[in-house]
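What you see is the complex with one protein chain gone and the rest in place.
Order of writing sets the labels: A and B. Residues in every chain begin at 1.
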Amino acid sequence: MAIRRKGVIAGLALVLVAATALAACSKNQTPGSSGSLKCGAGTGQKATGDPIKLGAIATKQPGTDFTDIPNAAKAFFDCVNDNGGINGRPIDYTIETEQTDPAQAAAAAKKLIETDKVLGIVGNTSIIECAVNHTYYEQQGFYIIDSGIAPECYSTPNSAPVNMGPRYSVDGATQYLLRQNVKKLVLDQSNVPGTEYIEGGFLLIAQNAGIPTASLKDDVPIQDANSVALRLVQAAGDGGGVVLNFTPPEALKILQAAEAQGLEDSVKWACSTPCNTDFLANALGPSWNGKLGVNAELNLTTASGPDSQQYRDVLKKYAPDLAIGSFSQMGFVEAKIAVAALMSVQGDFTAQSVNDAIKNVKNFQTDILCKPWYYGTAPLHLPNNTDRTVVPQDGVMVQKEDCFAISDLDPAIKQVRDIEAAG
Amino acid sequence: MLGFPNDWHEYLPFIVTGLALGGVYGLSGVGMVVLYRTTGVLNLAFGAIGGMGAFIAWSLINDSDWPDWLAYVACVAFGAAVSFAYGMLMGPPLAGRDPLVKSAATLGLALILLGAMSWIWSDKARSMRLLTSQWRYKVLGTQINWTQIIALALGVFVTVATSVFLRRTGLGTAMRALASDREITATLGVPVRRVEAATWLVSGALAGASGLLLSNLVGMDAATLTFLVISSLAATLIARVRSLVVTLVAAMVIGLVSAVITTNFDLAPYRNMTPFVLAAVALLFLARHQQISFARRYQ
Partner (left out) sequence: MTSSLPRSPLPSLPSWARPVVAPAVLVAALLAGSPLLSAYWILSLTSVAIYSVVALGLGLLMGRVGLVSLGQIAVLALGAWVAARLAFATSLPYELILLITGLITMVLGTLVGLPALRLSGLYLALITLMLAGAITIVLTNTNFPNGGPGFLGHQELFTGDPPVRRPEIATTDEAYFRYAVIVAALMFALVWWHVRSRPGRAWAAMRQSEPAALSAGVNITTYKLWAWALASFVTGVAGALLAASVSKLYTFQFPTIDSIALLAVVLMGGIYNLWGAVVAGALMKLLPALLKYWGAPADLLLILFGVGVLQVLLTAPGGLAQQFPRDMARLGAGLLALTRRLARGGAAS
């Protein structure tokens, strides 16, 4: 019996080793770099002082992994720590993960603030975290810089995302399709809590243009992508347009099913931000060239601005295994904002002073976003409300439309523009 | 009619996708039934085995530049190898145990494979483009590709071939005898271990083939591929893990019904319940009249 059991374990080990070896072959190479890398103060000196603690919470579970975002933030912090840190003090960054379990998400926030005693929270990206923890952050006086997913990330006072989330990204994709003169608009999204919230802006914008709509949802993971694709094309009809709001693997299933049935040209296709990844462009292949308009909340990863260049260099040096894409871009921008805030702190670093500094960030300029980013004391934060459209072209995403404003027919956007105008 | 389209032409493409999926469910179902009849194991890791095979094939094509067809063969071979290895290692020590225990053990294998898949391949979205999906035809205004045709044809062919094989050949007779009584079959001089080994191998190959087809027809996603086994399982349950033909027919019905329901906007969100509901109704209906038992010797 003992021998047999060893056999089982040896067999399994063999399978694992073989599979890991296969996976190892798939690590991609990152292009482009420049000479010396200067982050933060740019002194080139390693920071050795008393560490300043920051933290983040991200979803990580089979099928959904958002840790690229805090890991990219960590890469930038590491670079800052190698360049004098924050006045000689390095940043000590703790990443907590949760598996879309509210108890875990709540526990992670309490661990960061009460046990680890972090001074600020930067880089949160979770399907449920904003909904679960926003009240706690408000009580604790923590101002979070995050990548938002849940509606609460965009509608509560203590969360300011660098992205603009599914609702406004769907708005942007809808505006793109309207510019393509579609006759009917169909929205299909994954059946998770918040679908009514997301479809709100889509319906307003389409109705204002006098275009008929249909709003559908599908359980994920999708088990019958062929039927889903067919149904979308039938619902949109001749000259119609389809907006998808899914995670990349699910959107890919639908788009490939459409391709398998020759439906690429039957309607105009558009997608909210998650589709903006070169993996998707690569997986889609050349028959989709220029045919899928993807709303892009951030600049192309290949853009030439100084921050885009620094982003690629930091990843190459400090996190070579991390994929180049919108996720790591978001983490990079979030960390850069946090460092700018920390640099502005006068006197002692406390949770109070750090969060005041974060809250006071305004006119933060970067070529990765269309407009300067800001925090402030408004009841809701949507600093990223202007963005681009990209399309797949021979395996990568290329820009199709430059920065355009998300329609203020959506009331929250109107509210934010009024706040911005008031200054 | 209750939000369903009136023009029957609108159903055609859905019927095509439904039949293709049904064919693969049938293919898996037949593999599961044959294995169960011979070894008493209902292999709940069937989907996970095929899923892992598909991921390996993807890596071979995209990372190691293998020719596509060779990677397809590798996928099927992986299914056969894992299934065979599991059968050889776990089969004998569990041979005397109840079907429930034997089947629960395969859940262990499913968990291991699922964990390994999401560990190794969760870094990014992937998709399986089979060469056959690029060969398309237009029939009655509906696009049909060769993957769909192969899925349906393979399901039907394997069902028929297996039925004939079980009736006409020596090995088939031995397998049917094993299904009736393991001990008596052994005393009659049938090489029980060898027959079981062959069954594990063949059913694993079917798992690999199903996984490959599903990764294209449905998507490359570890959890989806692992749990799609439930649709095949429902078909085998409706057939009471006995008749191959009933399994295929039930699989077709499951594929068709869930595809056609997609056309109705109100019912569409509930379409994935099709296998559950059909299997539950069939079983509870059967259970009304008699005690259904997996105990093969007393039936």
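We take it that contacts are C-beta pairs under 8 Å (C-beta built on N, C-alpha and C of every residue); 3 or more make two chains touch, one makes a residue touch a chain.
Everything numeric in this text was worked out from a predicted model, so none of it was measured.
Participant: If I'm reading the header right, one chain is hidden. Which shown chains does it touch across the whole complex?
Facilitator: A, B
Participant: Considering the whole complex, which of A:T115, A:S304 or A:T377 touches the chain not shown?
Facilitator: The missing chain is touched by A:T115.
Participant: Based on the whole complex, identify which of B:L70, B:L107, B:L131 or B:L188 touches the chain you can't see.
Facilitator: In the complete complex, the chain left out is touched by residue B:L107.
Participant: Quick one: say which of B:I144, B:A251 or B:A279 touches the chain that got left out.
Facilitator: Only one of B:I144, B:A251 or B:A279 touches the chain omitted from view, namely B:A279.
Participant: Please pick, from A:Q99, A:N208 or A:T377, the residue that touches the omitted chain in the full complex.
Facilitator: The missing chain is touched by A:Q99.
Participant: Going by the touch rule given at the top, which residues of subunit B touch the chain that is not shown?
Facilitator: The list for subunit B reads 42, 90, 93-94, 97-101, 103-105, 107-116, 118-119, 122, 223, 227, 230, 233-234, 237, 269-270, 272-273, 275-277, 279-280, 283-284, 287-288, 290-295.
Participant: Determine and list the subunit A residues touching the chain excluded from the picture.
Facilitator: Residues in contact with the chain left out: 1, 5, 8-9, 12, 60-62, 96-97, 99-104, 106-108, 110-111, 114-115, 127-128, 131-132, 134-135, 151-152, 155-156, 191-197, 219.
One rule holds in what follows: only the chains that are shown with their structure count from here on.
Participant: Write out the stretch or stretches of subunit A touching subunit B in their complex.
Facilitator: 1, 4, 7-8, 11-12, 15-16, 19-20, 22-23, 25-26, 62-63, 65, 191, 214, 216-219, 221-228, 230-231, 234, 247-250, 252-253, 256, 260-263, 277, 279-280, 283, 285, 323
Participant: What residues on subunit B touch subunit A, complex-wise?
Facilitator: By the definition above, subunit B touches subunit A via 5, 10, 13-14, 17-18, 20-21, 52, 55-56, 59-60, 62-64, 82, 85, 89-90, 92-93, 112, 114-116, 118, 120-127, 129, 133, 136, 143, 145, 147, 216-224, 228, 231, 258-259, 262-263, 265, 268-269, 271-272.
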